[in-house]
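Yeah, one chain of the complex is gone here, protein chain that is, but the others are all in their spots.
And then chain A:
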């Protein structure tokens, strides 16, 4: 034994300690792995010795090697041995090793429970401390369960050093062993009052983290924390408390209001940026909550100011965080951020890319019709000077995102946008050619007015060889040629020189493009060819026609040889066709019309919801087998019977509901008829109206003629054209502004007379809404299938998981000048019992749901009935409406409890109520002499509208207007009639409807022009849908 001891200590002279190892590793840079494997062999030898000092040294070295990435899990047991040493020196090393490499899967952890318990209760506080620190890293559910009590006891230890650690580690214990939370919580709460600030801060820490996971349970602590927040001066603690409140306020909006004051004080007083940032963030989050419930006291102006200071700071970190927080405000208070556009644009020049990207994010939300061109122009400048392609691509996608957002809402001049897209095509090496191409296609197809311009631009692109040349290396950008070729082919009537474009599309170099683009080239070359033939038809000179036939015959064989099947097939097909045409040409046969017929028909965009609107024909069951699957049973006789029975069962339900729907529709119709005859009913929402804002087709928009004296070609040198549009657009707006100025003056005089109606926002001539677009996105003429279903569902989220409940008919009813009664039919389409329905609507400034006295502005109203499956019932709600001159949409929610056999769940359904202006009109009879007097009086302002292609008989037309928009016929002579209606606030609305050659002209007069405008819009919609 003695000998062994001596031998051990002699050996140790040659042992490496940690420093030796580190030095060794550093001097063996070339063969590190080899050196370390020899070290590990030595360490293995050392671990075999009994001497704990040697073992500890070995474990210490292993911990170092672990950091270098070497596996030391094989030494787990030795680590436990070192942890168990009675000497603090070794114990410390053992616990460190354990905390670095133990995890849930380490099996020796089971062996440590008793050792850790012993250490926790050690009289030496540092033993306890080391054990707690280690435990915080490798605590497992088993350890948590077994040691929870011991740690809980330590929370009341005499030494704050231990208390503080014990409190903090309890959080880890709760996570691993949630059952411990309940018994430990009272003591944890006690620690909020601990005399030692460190322990107190630890307790705040833990509760804050717990509350972030499950805030509901900690609402009751709010007053306590509120007190702490106003008394504490420790920034670390304050930050945690504020964070905790951030988690609580979404559950208790009143808390948010209460917090505003202390938070504002802190924002003003603190010098610590971290605390300031936390406060600002929490105020912003509170405001998000407030906005949701519509009680936001005021826009967080203070926050925006402070953030501006952060963004202006020279410290990159503050700049970045300021922008980050700004984007959160933007979501709820866009207006208050928009005024800082200059600052955000400045950040685009920052040398730090991450800051520039943040600024880009912000810009997306800041654009308006007014500033879009300016912002994009700035971005284009950045595209030019951007260094890396990643950032440049990011800019490119942002430009397109910004322009195309909300259905091109902010674009007032599409010629400008096309020019921007064309300019973007010159970016070499971009990955987003496809994106640019799809934008070009989208705009050209949907904005009819732009097609002529787009085609000319696209023809120039096709003519330009740069893109073709680049196609070798930069695959992506040549995608724009796909769009260009298609646009030129499809809308070839706008081409200036179709033969030239045809030639450009058939250049031999085209064969280097990807197959799918070549295929498009060939197909559209054929379209162009047809256009050329058709264009030359009837002219004596047939040379052009023959030349272009010959051109195709000469050039197509190259494509017939293509390796791409699609290209080959199209090329050979068209080649044969052209050869045939050439033969006919030699015989001097006119072929233009026939060839054009190949590509006849205009391609219109299809509404995204079109498919949904196609009704399933009666008797078609999409789930039924078309052919019965082969049966497995042998007996042929019995089978059909079984299947039949089964089928009937399966079909019973859907069939049933279908009947229900039909029945319901019938009843609804009957009710409408009844109400139409009742002068006191106003038919409220024609819910079949589409959700889109603009209802006029492009033809009706007065497109401002832009004087294009400069030929709009993009010459080989790639000149920027978009700037020109910026200028043109400015001029256009100025012109409009002037015109509007005149009108505005007239209006103002008018308004002074009618003091009662002065509530409209007097937005200056510069305001956003007033900028009339030069072109409209042609969404409205998107094709819908015939016999489309009326679209109640349009208003609802189509993905609503719970569609059982159907809120249908909204029936307005007049009570007095400012009240509207809405009758809502609740139908339970599900198979469960529905109860405790609560109806709530988010009031707008103008329209408010009337709630019983004493209830808050956001309380819901209880629906006074329950709904068994398949039952429907009607409830009425009264709304007070201030101004009736504009249509209104109110968002609402219906919450209810679904009672199933074994359980009940709480569900909600979102809906929108649509108050049209027509619903504020009441059918009022009027005599022709009164009518004549009204028309003579100077108070009424007039306007007119024209409806084209109305194929209804005139009396149907009148009936429709009367029924849907609550008018009564005053007088009718032949195909001319005068109609009258009155709003609930006493406005007179007079119409003179004339009908000739499928065109209806409505001259209208009313003493409130916006009401009249909206009613006419609605009439127009009614007829555009029929």
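Just so we're on the same page, contacts are C-beta pairs under 8 Å (C-beta built on N, C-alpha and C of every residue); 3 or more make two chains touch, one makes a residue touch a chain; residues count from 1.
Please note the rule applied: contacts and distances are computed from a predicted model.
Missing chain, UniProt protein name, picked from "DNA 5'-3' helicase", "AP complex subunit sigma", "DNA-directed RNA polymerase III subunit RPC3" or "DNA primase": "AP complex subunit sigma". Per the touch definition above, the residue from A:119, A:278 or A:490 contacting the chain not shown is A:278. Touch with the chain that is not drawn comes from one residue among A:124, A:305 or A:943, which is A:124. Contact with the chain not shown here comes from a single listed residue; of A:84, A:112, A:180 or A:201, that residue is A:201. Along chain A, the points of touch with the absent chain fall at residues 9, 12-13, 17-19, 22, 26, 51, 53, 57, 60, 63-64, 67-69, 71, 73, 87-89, 92-93, 96, 99-101, 103-105, 124, 126, 129-130, 132-133, 136-138, 161, 164-165, 168-169, 171-172, 198, 201-202, 205-206, 209, 212, 234, 236, 239, 243, 246, 273-274, 277-278, 281, 316-317, 319-321, 351-355.
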